[in-house]
Structure formats: structure tokens, C-alpha cells
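What you see is the complex with one protein chain gone and the rest in place.
Chain nomenclature is as follows: A, B and C, assigned in order of appearance, with residue numbering initiated at 1 for each chain independently.
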């Protein structure tokens, strides 16, 4: 029945310490579009190649981090069906009314064992600035900044990731293209509900509910290099890269927004299918798995989160 | 329930006039691997980034063209379920026994209203030369030739494409990211069962069962340029490109194998989701839709098929 | 003594039919900067990676074409020395007073046997918007439009190109990396005064003083593809490409400005040294020499000039 149920990551709501700095970072530097500023202070953004109204929501707060990560479903029936399965699994589900976000239908939310809030929703208005569909040009105008095409995935840190894997694969119908298994258990999992190499990933971590990075998709390695040029041009705090991940094979740079939230710009990565074997990394090779060129983790990878 | 049913194009069986020339073309030039030559004369090939035993099958014959195009399903249950739906739709289904191709389970086959044979199957052995899955390197060795990563899709020419669209979308659960509508009806349709911009496409044509091209996926525009360099180096007959398709946005070159079958090497293309609106092209813009830079069809596009 | 005498192409003065359209084309689309509009109606432009005040000058006129192409010399002594050699060769030399162009010293000019006016000069002010030299960033801001880095070379059409070759190589100290020799004589010559594959080129043509194209240098094949995207986006008249030249090996697109002057954007090309053998093409291969992928000339190449 092709892709049913959940379609893709649809919304990431981030906490930022200073809204104007954050807007400058995400809009001018990464290249998103400012969709709206709302009365409650939240700011809505989208990437140029996304069809729906918004994908990144910024909320000013005293601490950085991620409020929730939401997946778009293929219809309200799917959301209702997932609600039942999630509750049967034993998680409690709450409702967010339609209109809590502009142009967005009702959402359901729940906290997974890693301490993160995940949401599901079926309806969001198409953007007035969506890609053209009648004799379309490839874009309305040349992309700006780092030329981010879409909000792509996030990597979250928290405890109980074996539980998280079980939940995502048996309840939300994700599959798992890749994992890191240490002698004392699983360190990290990459999961997808599509053909992308990952839609969401988790690393085992004592503190619950942490964000490692929110990632944006770029066209190719050339645009990764261009993004690196901009990091220096705009004096943006860089973590690592340009490099490649062994895991997913994606080409990447890690850097930080002004609030300390880590961003990634990412290109490439293999096409994942459910009938492909899981790729597995062990403790002797995890460094190369994360940073393919450096072949070792940097200190920040396992410790700096928001 | 994520991707269920059919997963992707799995096998294309092509007719070639001279087997040794064809092998040289597909293996040395396009960069596939020779998997086996079998007693019935058929030759099995795969791309370096494919997990399963083979994807392209060459059969020597008096005329060029495509014998069939097969989709891999996520389990025999799915194949059985599709058989029932196909028969209910009114097409007759035949069986191809397991082992008719080495390492391949049973297939079902049927002729669609455009005159093409389509097959479905669930089981094929993993390749001995599949991508690594234990602490994997990105490849076993650097890709050669045009560095084709995978057999990607085909474009078929034949009559009754409205019927074909109905069959693929209602029976095989494909969706349709893009189409060309002329004043007198639909000229062409692009359909996918995944997030790729297309897994199969059709153009309206009087003669049934024709092949326009079989496409291979390359990493990016840089590799498209490299493929163009090889076309000249090896004196391969080039049709058009390097250029971009407006439809799918893919970057592309068309050229011919020694038997006259058109090949495409292709990179980029958008990520397709079922909740994205269909892109529609009209007769004033179809030239730009097919060849984005040339903004007009070349004569060969609508007439040269095998 | 390293590079002495002439350094590089420094100024191209083009005739355009409509100044505002031309400015839009060269500034917004190709990506040059508007330096100044002067009282006599001429408009001065430069590329972002050029150090001196201007490189392209537009003059509104009734016919398109090129007024002159000027080379910058390494000092007035070199200009004086060339004047003597040019006059000894038998061409008459005239003077253009300092200040005839803003920020530009005196120039000498002369008409070569192909009917083109060539000028030499030693002094031009540095641009206020030159690349940084104190702890420089790679650019002031990300390049826009087609991201043209510099005015690179021109290809001129006219008679007597054997004479032109002799003049450039024996009087102006150019060397000749590449040529096309037909059975009835030389068709085309590529000459350089530096390590670039060409600073100026000529094709044999009955009419004197004609411009085939003025070329701008882009970073790489990726930017050639981006330029092609812009040609379609802005509905700019395209001649040919993206393709590669066999001659120089440069990656290229040909297109037209609104007045009908052909432009080229160009990347790559080998590094030329005087002790490298001359590359020579014959009439059976000239098509591949000019358009490496197409392997034949298009009709416009030999006939459409301004």
C-alpha cells in the first residue's frame, strides 16, 4: 500500500534564548523563510522546498532545547489509529486543539521513554510560498543562505533507547537502517518511516529529553562546502565538519545556533528500504561511524546537548 | 504503516542484439557488476549500491526493447494480495516459478493496458557483493565507469495510459507526483511507490510495449558531467544532455546502448510524498518540463523507442 | 622574469541596444556589480573577484558588438615598449587620454588585421569593492546571480587570423595553446598571455570586427549547472550547453544578452605553459573540439555574431 500512516518529520519546535538572533540565524544564514510571528511570541519558519505552511517553530525561553518533534500523518484516520496503538502500548496521549498553531489541525502528543515529546498530526495548510505545481520552475527564486531545502531529521539524547526503538518500530511503524551496539548495549539508533536514511535518531544519555541536533537537507557536497564558507563569514560557532558520517553516509557540518542548539546541514545519505539488512557498528568502529573522515568522536559529540 | 506492499523497481530485463557489446556497455561504461552468465544465455548485472543479487538482466534477441519490469514486494503476502487485486481489476496473472532466475523466488506477471509486462516478486537472495553492513565502508572499492548506484526507473511508451494510471494508483498503490496534460488528454505520467520522484513513467504512444529509457541513479551533477565525459571518451551514442528535467527536477543525460535501447543517468530529483499536490504541465510548457534548459522537445524524444 | 609585459584582459567595451535591459542582464543575472553610470551614458561594471575599478563597459548604440578589448600591462614602460613594437610591425597606434574612463590611465589603441580594436593600458584604480587584503574573507558577501568571478576572455570573428596570430605571438608576446587547422588553412586560434588556457581567441570569418562571445569565469561545473538553472528561470536566450569544450577543456554555456551579444560562462580549463606542445584539431574532429559532448558544431556557432 506504498507509504501509509506517518509520512515524515513535519514540525520541530525549538526553544531559543533570543528570538531576534535566532531569526537571523535560521532565516538569513541557514536560508529558511519567515512565515509568521504570532501573538504568543512564537515564530514560524519553513524551508523553500517544503509544501506546507511551516516546519520549524521558535519559542523564546530561558533554556535552549526542543519542545517537541512532530510527524505528519497521511490522514486523520491514521492519527486516530496511532492514538489507539500508543495508548495500548501504555503511553498516555494528550490532545492539542486545531488552531493552537496557525493553519494546523489538531495534534496528539505523548512522552516517549527517552523523555521527549513526540506529536502526530494530519492537517496543515499548504504554504502560500510552496513550490509551484503548474508548469513549475525549480524554485521561485534562487535559494539563499545555506540553501536549506527541508527540515530533515533530529538526533535526540535520552535514556531507555531500547524502549524507544521498540516503540518506534512496533507502534509507529518505523524501520531501523542503522545502529551502534556497544558491549554493554545499544548506544544509538537511526530510524526512518520513509526511504530517507533517517527521520529520527537517538543516542543513549542519562539526562532525558535532550536535543543533539536538528538537521536541514542541502543539495549536495558542494552546498556543504558553501555552508562552511558561510559559517566563517558570519562567525557562526562550528562544531565539526565538513565531513561525512559513516552512518547514513551523509555529508555534514555541525554548528550551533546563537542559543547553543546544535544544527546540522546534511546532504546525500543512502536510500533506505525495509528489506535491506541493518547496518551495525561496534565500539571499535563507532568513531568512524559517526565521523567517517576523523575516525574518532570529538568530545562534544557525546556531551554537548540542549 | 510506513512503506507496505511494493518497495521499488527490482528487475529490468532488456533485449540486446549483441551480448558482448552489451556487457561492455553496462559493465565497463555505466559501471555495473557482472553477476553471472547463465546457461540460457541471460546475463545478470547489479549496481554497486544494490543489496540484492541482480537488477538488470540482459537477453540476446533479434530486436531490442524491454521484456518486463519487476517490482519487489515486502513479502509473499503482499504479492498474493496484489494478485487478487490485479485479477479483480480484470487483468490475467501468470506465474513464473522460483528459480527461473537464479537466486530469485516466484514471480507473478501480467500485461498492463500499455502493452508492457509487469512482474511482482518478494524474494531474491542478497548479493555476495552487497554493501557492507558490519562497520561498513561507503563502498568496497571506488565505483567505476559512470558510477551508477542503482537501477532507478524506466519510462515506457504505449497506448491507454489513463488506464495505466488508474491501474497503478488504485491497484498497485502508487501515487502520481507529476503529469503532462495536453488539450486532448494526458500525454505522460510519472508514478512512484516510494519517496523517489518516480519509480516508473509512461508516455502515450500508438505502439504498445515500447521502452523509452532505463535509468540509473548517479550521486550528483558532478557525476553527470563525468558520465558525459565518458560518453565522448568511449564514443557512445548520445541523445541529449547534460541537462535537467523540469519534471522531477532530475539532472540527466540520455544516450543509447549498442542495441539502441536508450539509457539515462540521473541525479537529484525531489523527494515525493503522497500529500504533496500533483505537478501538472500543459502543452505550452511541456518542452521545458522534459528538458528544462532546452525548453523544447527534441525530435527523438517522442519518436525513438525500442 | 615571471610574467612581464601584458597581464590579462582588463576591459571589454560592449555595445548594447537598451541600457536598462543590459544592466539587468549583466548585474542581476550574470552577477556583476554596477560601478558607475557616467555622463556620456556609459555604464561600468566589475565582477566580485576583480581588484580593479571596472572590467566591462556598456555603451548604448544602434548595433550590438564589441568596441574594443583591452589588456592591462605591468607598468607604463611596458605599454611604451609595446607601442614601439606595434608601430614597427606596421600598425598605427592612437592614444586615449587618461580619464577618458573614470579611474583609468592613458590607453593606446590599434586595429588588428581581423578588424578589431585592441587597447593596452597600465593604470586603473583599485576598486573600493575589491577583494579584501587584510585578513581577508573569501568574499564580502555570497556572490549572486551566476556568481561570475571575473571577465575572462573573448572570442572574436574576422579575416586574416594568420596575421592576427603572428601579431599576438611575436609583438604582444602571447603563446598559442590550441588551434584548429582545416585543409585550407587555420580556422581558429586560442592564445594566452598567462597560464589561463586562453585570454583571447579568433575564428576566421569574412566580416571584420565581429564578436562571437564575451566570457565570464565561474567556480566549477556545479556553478555552470546553477547558471543553466538561472537561464531558464529568467527566460534568457540560450545557445548551447551545459557542455564542455574539447578545446581548453572548459565547461561552458553559451547564451545571449538582450542585445544579441553572446555570453559564455566558463569553468575549468587546463593550465597553459609555453613549453607545452600546441594542441591541434583537424576538420574531422573540430566539432568535438568545440562541443565535446555534442561532437558537432551547431549552426549558430559559425554564423551568429555581433
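The criterion applied here is as follows: a residue touches a chain if its C-beta (ideal position, glycine included) is under 8 Å from a C-beta of that chain, and two chains touch if they have at least 3 such contacts.
As the structure is a prediction and not an experimental result, all values here were calculated from the model.
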Visible contact partners (per top-of-document touch definition) of the missing chain: A, B, C
Contact residue for the chain not shown (choose from B:138, B:171, B:280 or B:300): B:138
Selected residue (touches chain absent from view) among C:15, C:153, C:213 or C:244: C:244
Contact partner of the left-out chain, one of C:194, C:233 or C:298: C:194
Touching residues on chain B - with respect to the absent chain: 137-139, 141-142, 220, 222, 226, 229-230, 232-233
Absent-chain interface as seen on chain A, which is shown: 221-222, 225, 228-229, 231-232, 238, 241-244, 251, 288, 292-295
For chain C, the residues touching the chain missing from this view: 1-8, 49, 51, 72, 74, 126, 130-138, 150, 173-175, 193-196, 219-222, 244, 246, 249, 268, 270-271, 273-282, 284-285, 288-289, 292
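The rule is simple: only the chains that are shown with their structure count from here on.
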Type of chain A:chain B copy interface by residue overlap (half), same or different: same
Length of the line joining the C-alpha centres of chain B and chain C, rounded to whole Å: 44
Inter-chain centre distance, chain A versus chain C - centres from mean C-alpha coordinates, in Å: 47
Numbers and ranges of chain A residues touching at least 2 other chains: 137-138, 220, 222
